[in-house]
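Removed: one protein chain of the complex. Kept in place: all other protein chains.
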Amino acid sequence: MQSITAELVHQTIIRRPAESHKGTYGRLMLIGGNQNYGGAIIMAATAAVLSGAGLVTVATDASNFTSLHAQLPEAMVVDYHQTEFVSQLLKTMDVIVIGPGLGTDQLATHLLSTVLAHVQANQRLVIDGSALTLLATRQQPLPAVPIVVTPHQMEWQRLSGLKIADQTPTANHLAQQRLGVTAVVKAHHTTIYTDDRVWFNPGGTPAMATGGMGDTLAGMIGGFTAQFKDFTNAILSAVYLHSEIADDLAQSRYVVLPHQISAEIPKYMHRYSLN
Amino acid sequence: MQSITAELVHQTIIRRPAESHKGTYGRLMLIGGNQNYGGAIIMAATAAVLSGAGLVTVATDASNFTSLHAQLPEAMVVDYHQTEFVSQLLKTMDVIVIGPGLGTDQLATHLLSTVLAHVQANQRLVIDGSALTLLATRQQPLPAVPIVVTPHQMEWQRLSGLKIADQTPTANHLAQQRLGVTAVVKAHHTTIYTDDRVWFNPGGTPAMATGGMGDTLAGMIGGFTAQFKDFTNAILSAVYLHSEIADDLAQSRYVVLPHQISAEIPKYMHRYSLN
Amino acid sequence: MQSITAELVHQTIIRRPAESHKGTYGRLMLIGGNQNYGGAIIMAATAAVLSGAGLVTVATDASNFTSLHAQLPEAMVVDYHQTEFVSQLLKTMDVIVIGPGLGTDQLATHLLSTVLAHVQANQRLVIDGSALTLLATRQQPLPAVPIVVTPHQMEWQRLSGLKIADQTPTANHLAQQRLGVTAVVKAHHTTIYTDDRVWFNPGGTPAMATGGMGDTLAGMIGGFTAQFKDFTNAILSAVYLHSEIADDLAQSRYVVLPHQISAEIPKYMHRYSLN
Partner (left out) sequence: MQSITAELVHQTIIRRPAESHKGTYGRLMLIGGNQNYGGAIIMAATAAVLSGAGLVTVATDASNFTSLHAQLPEAMVVDYHQTEFVSQLLKTMDVIVIGPGLGTDQLATHLLSTVLAHVQANQRLVIDGSALTLLATRQQPLPAVPIVVTPHQMEWQRLSGLKIADQTPTANHLAQQRLGVTAVVKAHHTTIYTDDRVWFNPGGTPAMATGGMGDTLAGMIGGFTAQFKDFTNAILSAVYLHSEIADDLAQSRYVVLPHQISAEIPKYMHRYSLN
């Protein structure tokens, strides 16, 4: 088991080339946010935009459009009931994040199936939240594209079949190999399983134990994988920064809120991008 | 009559254990906010989230979803007209706050009755605002669970039958014993009545005399009782910090707004959590 | 013509008595904000709340509820189409502000008529914006209660019959005496006409020449007259502080926005309240 290091983050977050435009930094779609959990997709999208994704579109219940735009006009919106329109847009994306506040109803199931059926080899997929619960009941194998799942321990139990007490690094790694996806298993110290290695994240604080923290991480992973070439390093860097920012904020706060982390992302990324 | 002390707050707000997750810090439902008083439940929920409650759900009129999420994506929402769904969710909660902006119509009455009928021994209940007016007209005894009421003097008159001029500590304490609930009677110096003692809050400033201040306190009490084991100390600590923050802000402000208090909660809690 | 002085403001903004509650600082209703000009009533209400009015209710088009609550949960809302409910609430108010973004349609006319027909001797009335245009076409005499109008020069032309070029202090004062209301005539240097005197405001900056500045002043006047006994001094103090804050902000800004002024009100009021 190997620790993610500041050096790895530094190597990942490269200085942006002068000749570039928003397309250079990726087209990202986030899918989630039903009528009860709209805040989840707002927090994920906020993290994605502040992580520097070039163009962010949110497919969500239309009841969430206004609250999203009231704080994040930078994102475009589409009603996720317009599944045909969503399907067309999906083709143009570099990264798809599905799950924050998605719920587990029929529409949610249909959206996840659509994404898994049509995702292309040049696209990257982040599966989080409710979509993990849905994934756990699916029989079909996953498509052969870069996929990362971001379960907390109970979601990982559903997905891997491993009870929380049995979630040792070795058992988790075997489960990851079966699933064939990168797995970010969230806990006090988050561990990350890739095909050839087990990583652990040195940071993390109980001040992060509040609703929305995982949605924010999913959005950051979306934003980072939209910009940085190496899929694994992009994921590891997002995990590392997410908790590093929280650790710093927790120096003076009993609880750290998701939006407070997002607000700091551009400054932390800047520091790591310097030589 | 005994003053709440900084030492009591310090002993209550413990350092969070490293091995913990959002479930550790409590599931909290706030019920309130009709079409006219939606701001009240927003302010209460904001205070609860910033007090560190692990998972916060707001049951309110659907017309308040967007304004709530526009400033507090961390909270989940449910339409309080879906009383069946609300009832199911209630079972999973650690703390229920009912009343801020609830109003006194038939639905409000029904919701309060539902809560009182189904609240379980392992749950805690905060009754505030309009729900106190409804409570005053109820005949049935209250359920034997930890309950705190947070009336201002006029609401306490309705609840206790004591006219404001007659609300002496002794009379109030007798009334509290009859009711069998912890009573936070809000005034310039708030007094708190528990089964065995009368407390008074040393802080408080007329800069707090503005709409929403009580909603914020109710949310804080909800957040504190969701996290801290001793029910009385959690309540006393919320009351103390609420006015201490206001007193500090009033050093440079003629009026202190509820959201300004909420924004400071995490920093004050952090300070009290240090050894 | 006499200048408003810092000393007058200092004498007006008294230190709040310790034994007081939100009722002490006044119940205020603001009426305005149609489907096109909703921002106006939001800005007025924000200024009123930050000026320290105890309880603020906004009667407006229901389409403005969410945007209002998203930034000002401290205010209560009522649909101004429910004219019967509005009428009932009006009876309980200390101050009524009518006009910001009200428009001039039939409903607007009806609301203004209702207010003028039912306003009571112990209430105070602030008439601003579109309501001044409506007032200019009314034949009936105004009720004998404390009324202040806040026209800019074109609105004053409609109200007084004086063309802008003819709006000298003497002519304005004669017009004010005919109308029998306090008149705040807004210009580069605003002048204020009371029954016995003409005042001018020493402050003001062209950085204030932006939409919403007048709505903010109307809200401040509402908030000040809700709290401070002397009607004239409350008005003069609001006018003075409104431009003093703007002047200070304009030291570093080319344009000053209304919400930036409102945010500063509690700090300025605090300073004037000190001995």
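Just so it is clear, A, B and C label the chains in written order, and each chain counts residues from 1 on its own.
Please note the rule applied: a contact is a pair of C-beta atoms (placed from the backbone, for glycine too) under 8 Å apart; a residue touches a chain by one contact, two chains touch by 3 or more.
Predicted model, so just to flag it, every value in this text is computed and none were measured.
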item: Touch criterion as defined above, residue of C:124, C:152 or C:242 at the omitted chain; value: C:152
item: Residue, one of A:29, A:44 or A:78, that touches the chain absent here; value: A:78
item: Touch with the omitted chain, as defined above, among C:23, C:161, C:180 or C:206; value: C:206
item: Contact partner of the left-out chain, one of A:3, A:20, A:92 or A:168; value: A:20
item: In subunit C, positions touching the absent partner; value: 35-40, 42-43, 46, 63-64, 66-67, 70-71, 152-153, 187-188, 206-207, 209-213, 250, 252-259
item: Absent-chain interface as seen on subunit A, which is shown; value: 13, 16-22, 24-25, 49-56, 65-78, 265-267, 269-270, 273
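One rule holds for everything that comes next: only the chains that are shown with their structure count from here on.
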item: Most widely separated chain from subunit C, with each centre as the mean of CA atoms; value: A
item: Proportion of interface numbers common to subunit A and subunit B (over half same, under half different); value: different
item: Innermost chain by mean C-alpha position; value: B
item: Rotational angle, Cα trace of subunit A fitted to subunit C, multiple of 5°; value: 180
item: Chain centre separation (subunit A, subunit C; CA means) in Å; value: 49
item: Touching two or more other chains - residues of subunit B; value: 66-67, 70-71
